[in-house]
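Step one of this worksheet: look at the structure below.
A single protein chain has been omitted; all remaining protein chains appear in their positions.
Our next item is chain A:
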């Protein structure tokens, strides 16, 4: 077979293979929602993070505005210190409320931000003061039973 035809098919094969990798990255994976522009970090202390994981989304009104980058146990306050990277397009007031929510009944957990009314905005490295822990099913059932018992 002539050399040029072999070259043509191999070239086509390599282009198709690299194209497949690109499709995997862009269409199947989350390369597009990754590092879209600059981000700034915020931290927050949570009493209980439940099943929150690193790389979990940070959402506001359901829109993904950032990702959780680090989760540590803080020895100063004895609770969880969550670090998140927020896209610089989105600024939030100082009194924003951060709570750990669950998508659906059994879905993954994420951080929901509900903006407050303050004029000052959160900046790089700031700490979100108002936080709400993850909803833990056992605690809820326990509280429910306790309330029931108190009623009787």
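Keep this in mind: a residue touches a chain if its C-beta (ideal position, glycine included) is under 8 Å from a C-beta of that chain, and two chains touch if they have at least 3 such contacts; residues count from 1.
Assume contacts and distances are computed from a predicted model.
One chain of this complex is left out of the view, and of "Intermembrane phospholipid transport system permease protein MlaE", "Sulfatase", "Protein NrfD" or "Multisubunit potassium/proton antiporter PhaD subunit", the protein name its UniProt record gives is "Intermembrane phospholipid transport system permease protein MlaE".
Only one residue from A:23, A:63 or A:137 touches the chain missing from this view: A:23.
The omitted chain makes contact with just one of the residues A:9, A:73 or A:144: A:9. One chain of the complex is left out; on chain A, the residues touching it are 3, 6-7, 9-10, 12-14, 16-18, 20-21, 23-25, 27-34, 53-55, 57.
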